[in-house]
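Excluded from the complex is one protein chain; the other protein chains are retained at their positions.
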Amino acid sequence: MRPFDYQRAERLEHAAQLAAGEDTMALAGGTNLIDLMKLQVETPQTLVDIGRLSLGEIADDGEGLRIGALASNTATAAHPRVRSDYPVLARAILAGATQQLRNKATTGGNLCQRTRCYYFTNIDQPCNKREPGSGCGAIDGIAKLHAVLGTSPHCIATYPGDMAVALSALDATVEIAGDGHERSVPVREFHLLPGDTPERDNVLEPGEIITSVTLPAPVGGTHIYRKVRERSSYAFALCSVAAVIDMADNRFTRADLAFGGLAHKPWHDPRIADLLIGSEPSAALFDKAADLLLEDAQGYGENDFKIPLARRTLTAVLCEATGVEA
Amino acid sequence: MSVHRKQDAPDERNVLDTTKQGVLGEPLERPEGLLKVTGTATYAAEFDAENCLEGVLVTVPVVRGKVTSIDRESALQMPGVVAVIADERLTGRAAQGMAGEAPFQPAQQVCYWGQPVALVVAESFEEARDAAKHLAVEIDEDGDEAPLDPDAVEAEQRKPTKNGDLAHAMTQAVHSVDATFTTDGHASAAMEPHAAMAQWDGQSLTVHASLQMLKFNRAELADSLNLKEEQVRLISPYVGGGFGSKLGISEEAVGASLAAMELGKPVRVVMSRQQVFQTVMRRSETTQRVRLAADGEGRLTGFGHEARVSNLPGEEFAEPVLQSSQFLYGGDNRLLQLEVARIHRMTAGSVRAPGEAVGVQTVEQAMDMLAEKAGLDPVELRLRNIPDKHPAKDKPYSSRKLAECLREGASAFGWKEGPRKPRHTREGEWWIGSGVASAARIHAVVEAKARVTLRPDGTALVETDMTDIGTGTYAILGQVAGEMLGLSLDDVEVRLGDTDMPPGSGSGGSFGASSCGSAVFLACEGLRDTLAEKLGIEASDLSLKDGFALWEDEKKAITEVLDGKAIEEIGHFEPGKSTEDYAVASFGAFFAEVAVNHWTGETRVRRMTGAFGFGRVLNARTARSQCLGGMTWCIGNALTESLLFDPTDGHLANCDLAEYHVPVHRDVPDLEVLLLEERDAAASPIQAKGVGELGLCGGAGAIANAIYDACGARVFAYPMTPDRVLAAMPEA
Partner (left out) sequence: MPITINDTPHDLPDDPRVSLLDFLRSHAGLTGTKKGCDHGQCGACTVLVNGVRINSCLSLAVTHDGDEVTTIEGLGSPVSPSEMQMAFLRHDGFQCGYCTPGQICSATAMLKEIAAGWPSDATEDLEASPQLTGEEIRERMSGNLCRCGAYANIVAAIRDVAGESA
């Protein structure tokens, strides 16, 4: 860990001012940032501790729910409204990390969690995300964890989190504050694909801080978060599916799906809902949904398996939600 | 006084069955347990020393090359940095188990990615950690041609075992199996990272270290530093897990010592978790071909096991994959052949149960395939193939509970007899199935000494440099002494892990308990002789119980017999011909039930039973815990553990505990352990064999067989991760 200047922000405006400084990063729960600072993957000169700002509230905003950026993952998953109205979110959070980590990890920090790519976390390896222009070690290397959707020749890393996948299915919105401004960004647009700028994980500009995530009014339906992993707990997703499904007269009336472990961002493809809504569930239909999801999928050898795995996991989730037996 | 015995013949006296205390074998709590559960047991890095400096190893991202220069100033100019140690005596690899001499030097000759080449010492850990990343090292790199792929190089053949004509037997067989398996590399991943704290007084060196075999480690460290052994003292009362990774010294011990000697101050060096993964020891990946030829009744006529493993150039160690294949099953026509590929990955060495941990499970899968072909119950097939005598050498087994373990294990597990067909049970998305495997592990004993003192107050003191790496040494040595001297465990003090005490065997190869236990036993025999002499009776007429000497109708307190004077003996045990004249090994059986997800290929072990026979049980509680540990490793071995090496530069990609998947709590269901008592007179004077590794030898095969029974996926690659299970899953 490099030496850094430690500052504590007392108010949000103060935090945004401080965070706008050069080589400055905001510290919330720290479960990802301190890990990466020890590895010297992150080397801020100034660390702004925002951990004591009053951004931890989870509040009813009349329709939906407003989850403060500093609400711990534990608090969110245990919140009665989340458990009753947004169970896919509770399930996704609980499928990630461990109780100790969730107790410390925050909503905002979790959205900003960086990839687990082995080449990103090893500063002696090439990585365009960590060091633009240095190359991608994973494309011809160990790519088991890596993306099959939306990759670029510069980066095949995945976004590793679970919570954001559920937030994407729920079509939540990220509230952001900068030095003197505020803006809202749909979660589905918050994370970026790697393209030519894999160093950018998301749309946050220097000095911007996430203040909350807002959930739209509850929509009911069946909520499922399905995570496939190599251990039964405490492992990152090989593939995950967040689903909010509703049916009427044996036809889909809602099919909000998002996918984790497959791309540089929680993957959401609106064409899948378009296909499903109004149709009767069947194995053949689910296959078509998977065809849509995976039509541009590209494996890199070691992660080729994710393509059939994603198909099967999607099918499993749709079968579970609809009662179709396949 | 000292009692020396080289065991050239079985010790059939079973003295420990004639003693009266009744403490041996009892499931007693660990005497050091209270310290461990309260966080007051002191591990290597935790010894207090005033003005202790902190060292951090500097590693280089090059697979092969030579360090040409180190810009010390690049680190020395940083705050708090005191020294850069780049001595030629720095070692670049871990020592192999029982090497007793310096491992590879100089460290500046780089042979694998991530090799340590220097040490940065600073006032604080934070300063040293940063400076170690900053130190400028120039290397003449020679990595382009360095072989990295074990399958792409010509391998060195080790001497084969050949009997009859296996190829012919295969053509004549009624039923046969010819299958090739792979196992990925494993890491020991002991929870305590390698650590050393060294102090130098100008003449002698004291190192608090995390090591398994102190008498060998002392010689290794002295040789590395050009010191005399007498100048080196190692202290390791508690070791936070070893599993082979601390058999020999590693770079942190040499680095801390050199720095302490150069600076005249105590220096602590603790490896980062990443460094432990990248530099210490790996279990080699293996490729194994298993051939079984059988007659119409499923009796083996031919047995073949060939394996390819890898190691660095210059390393003698080769994962002994075929070790138990020598004697587990019959078959007159045999071929066992091991070969070693020379590649540039960190040293391959002992990881818990070297050989059998990956060698038995493949044979056990092949046996399962044979049972299916022969239409036999897999348990029955194994029972039919237990040989009468060692199949390649004309010698008897000393003791063997294999058949009993298979039968009693099957009964406890609720094994359904008869031939099997996969995909018989489904619960929702999950296929449910079960599998069996035999367990086998070679037996070894090693020279060991221990001093036992009977103190005037009637309590006993046991002293040896033997270690307790979680195995239960404190308990079992105390119990052997208590049994022999008629004392409760509370009245026996056991001191371990200090080279100032008599040299034990060290912890490794499951030989610690039987070797050091025998040394304690011999010392106690000497003490009993002395007591008998003091009483004027024959030792064979003396009984000791609850602090009293008993003979004929007489009774006298031991304190009275001692009359204010301590008596002591050093027991000196040496292995002899008895373990050569017999096939001596531990045996057992595993039964596993798994659920395999139809959609995702995820596999969960739902329950597991292990039945084991390993000679005399010294403490039923710690022995059971050893078995539980082994079975937990079976789950990691079968399902999750795999070292991933980059094909381009050979570095270990998953070098931490997030990405190298040791099993977590949720991966491990309720486990049942059956301990089948036996007496193995040839194994050791206390009739005990080893148990620390047996629980890992074959169980992954039971899980693999259960996966097949559940869903019909016969997977030939370990670990059986979802991608591999799905690839083998039948379509319909």
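First chain written, first letter: the chains are A and B, and each begins at residue 1.
Methods note: contacts are C-beta pairs under 8 Å (C-beta built on N, C-alpha and C of every residue); 3 or more make two chains touch, one makes a residue touch a chain.
Everything numeric in this text was worked out from a predicted model, so none of it was measured.
Screening A:104, A:200 or A:288 for touch with the missing chain picks out A:104.
Residue B:630 is the one among B:10, B:25, B:147 or B:630 that touches the chain not shown.
Of the candidate positions B:395, B:621 or B:714, contact with the hidden chain is made by B:621. Touch with the chain omitted from the figure is made, among B:102, B:190 or B:450, by B:190. Contact with the chain that does not appear here is found for just one residue of B:25, B:241 or B:330, B:241.
By the touch definition given at the top, chain A reaches the unshown chain through residues 1, 3-4, 6, 8, 27, 30-31, 34-35, 38-39, 47, 49, 51, 74, 77-78, 83-84, 87, 90-91, 94-95, 97-101, 103-104, 231-234. Although one chain is not drawn, its touching partners on chain B can still be listed: residues 29-30, 32-43, 45-46, 48, 124-126, 130, 188-193, 238-243, 270, 272-273, 469-472, 621-622, 624-626, 628-633, 656-658, 662-666, 668-671.
The rule is short, and it goes like this: only the chains that are shown with their structure count from here on.
One inter-chain figure worth recording: chain A and chain B are separated by 41 Å, centre to centre, where each centre is the mean of the chain's CA atoms. The touching residues of chain A, counted against chain B in their complex, run 1-3, 38, 40, 116, 118-119, 122-125, 137, 140-142, 144-145, 228-236, 238, 305, 308-309, 312-313, 315-316. Across the complex, chain A is touched by residues 61, 79, 126, 129-130, 133, 429, 599-602, 604, 639-640, 644-648, 651, 653-655, 658-659, 661, 663-667, 721-723, 726-727 of chain B.
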